[in-house]
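With one protein chain held back, the other chains of the complex are shown just where they sit.
Chain nomenclature is as follows: A and B, assigned in order of appearance, with residue numbering initiated at 1 for each chain independently.
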Amino acid sequence: MKIKSLIVTATTKYIVILLNIVAIAIFLKGHNEPGGGFIAGTISAVSLIMLVIVYGINYTKALIKFNPIILAISGLLIAYGICITPLFFDLPFMFHTEWSPMVFDFGVYLVVVGVISKIIMMIEETK
Amino acid sequence: MHTITAILVGLLFGCAIYLILQRSFIKLVFGFGLLTHAVNLFILSMSKSPLGKSAPIITPGNLVSVDPLPQALILTAIVIGFGVTAYMITLVYRILKDAHDQ
Partner (left out) sequence: MGIISKYALLLGILLPTLLIPFFFIPSKSIKKYAGLLAMMAPLASLGIILSIANKVGIPQVNFVNWIPELGIHFSFLIDGISLFFSITTCMMGALVCAYSHYYLPKSSPKNSRFYAYLLFFITAMLGTVLSNNIGLLIVFWELTAIASFLLIGFKSSKEGSQKGALATLITTGFTGLCMLVGLILLSILTGTSELSEVLILAPTLTQIQPYLTTIMVLILIGAFGKSAQFPFYFWLPKAMSAPTPVSAYLHSAAMVKLGIFLIARFYPIFGGNSLWAPILITIGVITMVIGAVYAVMTHDIKELLAYSTVSQLGALVMSYGLGTTYGVEHDFYQILNHIFYKGALFMAAGVAIHTFDTQDLRKMGGLFKFAPIAGIAAVISVGAMIGFPGTTGFISKELLLHTILTIPTQKENGIILAAMLVAAIGLVIAGIRFLTLFFGNLKGLSEEHIDPPSMGIQLPIIIAASFSLIFGLFPQDAVFWCDYLRVAGLHYPSPASLSIWQGITNPLILSGGILTVGAGISWVLYKRKWVDCTLPETAKLETKFDHLLNTIQKISTAITAGVKTDHSPDYLMIILGFIAGLLLLILLPLFPELILPFLFKMDDTNTLGSLTAILIGGAAIATLIAKTNINKLIAISVVGALISFYFLLYHAPDLALTNLMIEAIGVVLMVLLLIRLPKEDTSQKVDGTLRKTANITIASTIGVIATSLILLMTNNQVLDSISGYFIEATVPLAGGSNAVNTILVDFRGFDTMGEISVLVIAAIGVIGLLWKKGGSINQ
(Lines give C-alpha, C1' and ligand atoms only; values in the text may rest on other atoms or scores of the structure.)
Protein backbone atom coordinates (compact mmCIF):
# COMPACT_ATOMS: atom_id res chain seq x y z
CA MET A 1 0.00 0.00 0.00
CA LYS A 2 1.12 3.50 -0.68
CA ILE A 3 -0.86 6.65 -0.47
CA LYS A 4 -0.30 9.37 -3.07
CA SER A 5 -2.22 12.24 -1.53
CA LEU A 6 0.04 15.26 -1.25
CA ILE A 7 -1.41 16.51 2.01
CA VAL A 8 -0.99 13.13 3.65
CA THR A 9 2.58 12.59 2.47
CA ALA A 10 3.57 16.08 3.49
CA THR A 11 2.15 15.93 6.99
CA THR A 12 2.81 12.35 7.96
CA LYS A 13 6.46 12.79 8.86
CA TYR A 14 5.61 15.48 11.36
CA ILE A 15 2.78 13.42 12.76
CA VAL A 16 5.16 10.49 13.16
CA ILE A 17 7.65 12.62 15.05
CA LEU A 18 4.86 14.03 17.17
CA LEU A 19 3.49 10.58 17.92
CA ASN A 20 6.87 9.38 19.09
CA ILE A 21 7.30 12.39 21.32
CA VAL A 22 3.90 11.63 22.82
CA ALA A 23 4.96 8.02 23.24
CA ILE A 24 8.11 9.01 25.08
CA ALA A 25 6.16 11.34 27.33
CA ILE A 26 3.59 8.67 28.09
CA PHE A 27 6.31 6.16 28.73
CA LEU A 28 8.20 8.40 31.11
CA LYS A 29 5.27 9.41 33.26
CA GLY A 30 3.78 5.92 33.19
CA HIS A 31 4.62 5.06 36.74
CA ASN A 32 2.59 7.88 38.22
CA GLU A 33 0.01 8.78 35.63
CA PRO A 34 -1.81 6.85 32.91
CA GLY A 35 0.79 5.36 30.58
CA GLY A 36 3.64 2.92 30.54
CA GLY A 37 5.51 0.58 28.25
CA PHE A 38 2.53 -1.15 26.70
CA ILE A 39 0.74 2.05 25.73
CA ALA A 40 3.85 3.88 24.57
CA GLY A 41 4.78 0.80 22.58
CA THR A 42 1.49 0.72 20.73
CA ILE A 43 1.72 4.42 19.94
CA SER A 44 5.23 4.09 18.52
CA ALA A 45 4.12 1.04 16.57
CA VAL A 46 1.25 3.04 15.11
CA SER A 47 3.70 5.71 14.00
CA LEU A 48 5.84 3.10 12.23
CA ILE A 49 2.77 1.63 10.57
CA MET A 50 1.82 5.09 9.36
CA LEU A 51 5.22 5.33 7.70
CA VAL A 52 4.64 1.97 6.03
CA ILE A 53 1.21 2.94 4.76
CA VAL A 54 2.07 6.39 3.55
CA TYR A 55 5.61 6.06 2.22
CA GLY A 56 5.73 2.35 1.46
CA ILE A 57 7.60 -0.50 2.97
CA ASN A 58 10.93 0.09 1.25
CA TYR A 59 11.19 3.67 2.40
CA THR A 60 10.38 2.67 5.97
CA LYS A 61 12.94 -0.08 5.91
CA ALA A 62 15.58 2.26 4.62
CA LEU A 63 14.61 4.81 7.25
CA ILE A 64 14.74 2.62 10.34
CA LYS A 65 17.64 0.55 9.01
CA PHE A 66 17.22 -2.40 11.39
CA ASN A 67 14.94 -5.37 11.60
CA PRO A 68 12.15 -4.72 14.14
CA ILE A 69 12.41 -8.27 15.46
CA ILE A 70 15.87 -7.36 16.74
CA LEU A 71 14.19 -4.57 18.67
CA ALA A 72 11.74 -7.03 20.15
CA ILE A 73 14.38 -9.55 21.11
CA SER A 74 16.65 -6.97 22.65
CA GLY A 75 13.66 -5.70 24.61
CA LEU A 76 13.06 -9.20 25.85
CA LEU A 77 16.71 -9.53 26.84
CA ILE A 78 16.62 -6.20 28.68
CA ALA A 79 13.53 -7.28 30.61
CA TYR A 80 15.02 -10.68 31.42
CA GLY A 81 18.32 -9.10 32.29
CA ILE A 82 16.89 -6.67 34.80
CA CYS A 83 14.94 -9.53 36.35
CA ILE A 84 17.92 -11.78 36.91
CA THR A 85 20.43 -9.08 37.83
CA PRO A 86 19.46 -9.10 41.55
CA LEU A 87 20.38 -12.79 41.69
CA PHE A 88 24.02 -11.84 41.31
CA PHE A 89 23.76 -9.71 44.43
CA ASP A 90 22.09 -12.43 46.48
CA LEU A 91 18.75 -10.68 46.21
CA PRO A 92 15.50 -12.35 45.15
CA PHE A 93 14.51 -12.64 41.50
CA MET A 94 13.05 -9.39 40.11
CA PHE A 95 14.02 -7.38 43.16
CA HIS A 96 13.22 -3.80 42.14
CA THR A 97 15.18 -0.73 43.01
CA GLU A 98 14.03 2.80 42.34
CA TRP A 99 14.92 2.79 38.67
CA SER A 100 14.72 -0.85 37.63
CA PRO A 101 10.94 -0.91 36.95
CA MET A 102 11.60 1.77 34.37
CA VAL A 103 14.19 -0.44 32.68
CA PHE A 104 11.81 -3.36 32.75
CA ASP A 105 9.09 -1.18 31.28
CA PHE A 106 11.49 -0.06 28.59
CA GLY A 107 12.00 -3.72 27.69
CA VAL A 108 8.24 -4.08 27.44
CA TYR A 109 8.09 -1.00 25.23
CA LEU A 110 10.73 -2.37 22.86
CA VAL A 111 9.00 -5.74 22.64
CA VAL A 112 5.64 -4.19 21.83
CA VAL A 113 7.05 -1.86 19.18
CA GLY A 114 9.18 -4.58 17.64
CA VAL A 115 6.56 -7.27 17.53
CA ILE A 116 3.73 -5.15 16.18
CA SER A 117 5.74 -3.40 13.51
CA LYS A 118 7.45 -6.64 12.49
CA ILE A 119 4.14 -8.41 12.02
CA ILE A 120 2.65 -5.57 10.00
CA MET A 121 5.77 -5.18 7.86
CA MET A 122 5.97 -8.90 7.29
CA ILE A 123 2.39 -9.03 6.04
CA GLU A 124 2.83 -5.86 4.00
CA GLU A 125 5.83 -7.41 2.28
CA THR A 126 3.88 -10.51 1.34
CA LYS A 127 2.27 -10.13 -1.99
CA MET B 1 -24.17 0.19 34.75
CA HIS B 2 -22.85 -3.07 36.11
CA THR B 3 -25.90 -5.05 35.02
CA ILE B 4 -25.76 -3.42 31.61
CA THR B 5 -22.15 -4.48 31.22
CA ALA B 6 -23.12 -8.03 32.15
CA ILE B 7 -25.80 -8.11 29.47
CA LEU B 8 -23.45 -6.53 26.95
CA VAL B 9 -20.78 -9.16 27.64
CA GLY B 10 -23.39 -11.87 27.10
CA LEU B 11 -24.37 -10.35 23.78
CA LEU B 12 -20.76 -10.01 22.63
CA PHE B 13 -20.02 -13.60 23.61
CA GLY B 14 -23.06 -14.81 21.70
CA CYS B 15 -22.11 -12.90 18.54
CA ALA B 16 -18.49 -13.99 18.74
CA ILE B 17 -19.31 -17.66 19.23
CA TYR B 18 -21.82 -17.56 16.42
CA LEU B 19 -19.21 -16.12 14.06
CA ILE B 20 -16.63 -18.66 15.18
CA LEU B 21 -19.00 -21.53 14.50
CA GLN B 22 -19.42 -20.50 10.87
CA ARG B 23 -17.57 -22.56 8.31
CA SER B 24 -15.41 -19.73 7.08
CA PHE B 25 -11.94 -18.75 8.07
CA ILE B 26 -12.54 -15.03 7.75
CA LYS B 27 -15.56 -15.19 10.00
CA LEU B 28 -13.48 -17.17 12.45
CA VAL B 29 -10.98 -14.32 12.57
CA PHE B 30 -13.75 -11.74 13.02
CA GLY B 31 -15.36 -13.84 15.69
CA PHE B 32 -12.09 -14.13 17.48
CA GLY B 33 -11.64 -10.36 17.43
CA LEU B 34 -15.06 -9.93 18.94
CA LEU B 35 -14.32 -12.61 21.52
CA THR B 36 -11.25 -10.69 22.67
CA HIS B 37 -13.42 -7.68 23.43
CA ALA B 38 -15.98 -9.84 25.17
CA VAL B 39 -13.38 -11.44 27.42
CA ASN B 40 -11.76 -8.09 28.21
CA LEU B 41 -15.10 -6.63 29.26
CA PHE B 42 -15.81 -9.79 31.24
CA ILE B 43 -12.64 -9.28 33.26
CA LEU B 44 -13.34 -5.58 33.62
CA SER B 45 -16.82 -6.26 34.96
CA MET B 46 -15.20 -7.99 37.92
CA SER B 47 -14.30 -4.54 39.25
CA LYS B 48 -18.04 -3.89 39.73
CA SER B 49 -19.67 -0.56 39.18
CA PRO B 50 -17.29 2.31 38.42
CA LEU B 51 -19.73 4.97 39.41
CA GLY B 52 -18.54 7.29 42.12
CA LYS B 53 -14.98 6.06 41.94
CA SER B 54 -11.87 7.51 40.40
CA ALA B 55 -9.22 6.18 38.05
CA PRO B 56 -6.55 4.01 39.74
CA ILE B 57 -4.10 6.87 40.10
CA ILE B 58 -3.43 6.83 43.80
CA THR B 59 -2.77 10.24 45.29
CA PRO B 60 -2.96 11.16 48.96
CA GLY B 61 -6.56 11.61 49.92
CA ASN B 62 -7.85 9.51 47.03
CA LEU B 63 -8.37 5.94 48.08
CA VAL B 64 -11.77 5.35 46.46
CA SER B 65 -10.41 4.13 43.19
CA VAL B 66 -11.65 1.44 40.84
CA ASP B 67 -10.06 -1.96 41.05
CA PRO B 68 -6.67 -1.72 39.27
CA LEU B 69 -6.05 -5.46 38.98
CA PRO B 70 -8.54 -6.24 36.18
CA GLN B 71 -7.18 -3.25 34.30
CA ALA B 72 -3.64 -4.52 34.51
CA LEU B 73 -4.74 -7.94 33.35
CA ILE B 74 -6.69 -6.49 30.43
CA LEU B 75 -3.85 -4.21 29.40
CA THR B 76 -1.60 -7.16 28.72
CA ALA B 77 -4.53 -9.16 27.35
CA ILE B 78 -5.18 -6.51 24.71
CA VAL B 79 -1.61 -6.59 23.44
CA ILE B 80 -1.37 -10.36 23.65
CA GLY B 81 -4.74 -10.59 21.95
CA PHE B 82 -3.29 -8.60 19.11
CA GLY B 83 -0.31 -10.97 18.86
CA VAL B 84 -2.55 -14.01 18.80
CA THR B 85 -4.96 -12.48 16.32
CA ALA B 86 -2.07 -11.54 14.06
CA TYR B 87 -0.76 -15.08 14.25
CA MET B 88 -4.18 -16.44 13.44
CA ILE B 89 -4.63 -14.07 10.54
CA THR B 90 -1.34 -15.15 9.01
CA LEU B 91 -2.23 -18.76 9.63
CA VAL B 92 -5.52 -18.30 7.82
CA TYR B 93 -3.73 -16.46 5.06
CA ARG B 94 -1.24 -19.26 4.70
CA ILE B 95 -3.91 -21.97 4.68
CA LEU B 96 -6.05 -20.23 2.08
CA LYS B 97 -3.04 -19.29 -0.02
CA ASP B 98 -1.70 -22.84 -0.05
CA ALA B 99 -5.15 -24.24 -0.82
CA HIS B 100 -5.51 -21.66 -3.57
CA ASP B 101 -2.11 -22.38 -5.08
CA GLN B 102 -2.71 -26.09 -5.41
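In this section, a contact is a pair of C-beta atoms (placed from the backbone, for glycine too) under 8 Å apart; a residue touches a chain by one contact, two chains touch by 3 or more.
Fair warning: this is a prediction, and the values are worked out from it, not measured in the lab.
So which shown chains sit in contact with the chain we cannot see?
Its contacts among the visible chains are A, B.
By the contact criterion defined above, which parts of subunit B meet the unshown chain? Give residue numbers in ascending order.
Subunit B touches the chain not shown through residues 1-15, 17-27, 29-30, 33-34, 37-38, 40-42, 44-51, 53-59, 63, 65-69, 71-72, 74-76, 78-87, 89-94, 96-97, 100.
Against the chain that's been left off, what residues of subunit A make contact? List them.
Residues of subunit A in contact with the hidden chain: 1, 26, 30-39, 42-43, 45-46, 49, 53, 69, 72-73, 75-76, 79-80, 83, 94, 96, 98, 101, 104-105, 107-108, 111-112, 114-116, 118-120, 122-127.
Here is the rule we go by: only the chains that are shown with their structure count from here on.
Which whole number of Å gives the spacing of the CA centres of subunit A and subunit B?
Computed from C-alpha means, the inter-chain centre distance equals 22 Å.
In the complex formed with subunit A, which residues of subunit B make contact?
Against subunit A, subunit B makes touches at 55, 57, 75-76, 78-79, 82-83, 86, 89-90, 93.
Give the list of subunit A residues in touch with subunit B in this complex.
It is residues 32-34, 36, 38-39, 41-42, 112, 115-116, 119, 122-123, 126 of subunit A that touch subunit B.
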